[in-house]
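The structure is given below, and queries will be raised subsequently.
Missing here is one protein chain; the remaining ones are kept as they sit in the complex.
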Amino acid sequence: MVVGKVVGSVVATRKNERLLGSKFMIVQPLENMKAEGRIVAVDNVGAGIGEIVLVAVGSAARIGCAMDTAPVDAAIVGIIDNSIGLMED
Amino acid sequence: MVVGKVVGSVVATRKNERLLGSKFMIVQPLENMKAEGRIVAVDNVGAGIGEIVLVAVGSAARIGCAMDTAPVDAAIVGIIDNSIGLMED
Amino acid sequence: MVVGKVVGSVVATRKNERLLGSKFMIVQPLENMKAEGRIVAVDNVGAGIGEIVLVAVGSAARIGCAMDTAPVDAAIVGIIDNSIGLMED
Amino acid sequence: MVVGKVVGSVVATRKNERLLGSKFMIVQPLENMKAEGRIVAVDNVGAGIGEIVLVAVGSAARIGCAMDTAPVDAAIVGIIDNSIGLMED
Partner (left out) sequence: MVVGKVVGSVVATRKNERLLGSKFMIVQPLENMKAEGRIVAVDNVGAGIGEIVLVAVGSAARIGCAMDTAPVDAAIVGIIDNSIGLMED
């Protein structure tokens, strides 16, 4: 998983029907995380803009969030409220 | 998922038979997105060149678009019509 | 998927038995494609050196080419014969 | 898999319920490893901060650690206690 900050959201009126009801958030991974840029992730925990979240990618997002047959490859699965060694280089 | 712009398409007359009828679009991810370059994605929503779209990659593309047994690793699954914080750095 | 050029091939006499009969081609992704370097892909369509091909990666390669239980993570699944916007920046 | 050093941990009180009881460690891959930055991995072997560990990513983390339906895409699956050629360039 990667840790990032929710920085926005996108809306798609015309979309795959299995995505109906999903909320798509834009997550900016923290600087020292494994990630090349922003990820669009389905929100599984009610995260808001500005929050630091845990994002699962790949089949884990789809299966882990009970959206097994949806075209989802990233999901916010936790809101970080404490950490050790997260920001140090 | 990543957000990108449809910039073209490719045609393959000789191909895996499970790809018959699929339309392959070239998507250029937006600059701050997690992606290293252009992706060839199957079009699942009728996207046209110039449109800003949502692309799912990996098994999500295949399974989420009901192409479970096709060699598809990326699909356009939505057309973006609204966003917050998509382009800012 | 990514689009690339077939630039060579490799032979492995000693290999996982589920790979018997597979042909391994080296594909150089086109410059603006999402890819960090050459990919070794199983040939599913009879591609030759110098041809521009469509490559599927991940579980799509294995399942989409009916090699469900083989250790294959990339496959050539089409030969490109026409395109719009493939090479422009 | 990649080899890295455990450098911290994160806590998420609000999270996907399938993650209840999981411990999330921050792993910094060793310098010459395939990895672009820190990974948040579920701890499957009781690793402590400062230890050098083996991390599996993707569906292997989820399925290999008997968390098949959890949104987990990385797991610490071993603690390295001996190696040949790990640090040389």
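A, B, C and D label the chains in the order they appear, each numbered from 1.
In this text, a residue touches a chain if its C-beta (ideal position, glycine included) is under 8 Å from a C-beta of that chain, and two chains touch if they have at least 3 such contacts.
Note that the structure is predicted; figures quoted are calculated from it, not measured.
Screening D:Val40, D:Val57 or D:Ala70 against the full complex identifies D:Val57 as the residue touching the chain left out.
On the side of chain C, touch with the chain left out of the figure occurs at residues 7-16, 18-19, 24, 26, 28-29, 35-41, 49, 58-59, 61-62, 68-74.
Taking the whole complex into account, chain D touches the unshown chain at residues 1-3, 29, 32-36, 44-46, 54, 56-61, 63-66, 75, 77-86, 88.
In the analysis below, only the chains that are shown with their structure count from here on.
If you average the Cα atoms of chain C and of chain D, the two centres end up 30 Å apart. In terms of inter-chain touching, the protein chains here are arranged end to end in an open line. By the contact rule set out at the top, the touching chain pairs are A-B, A-D, B-C.
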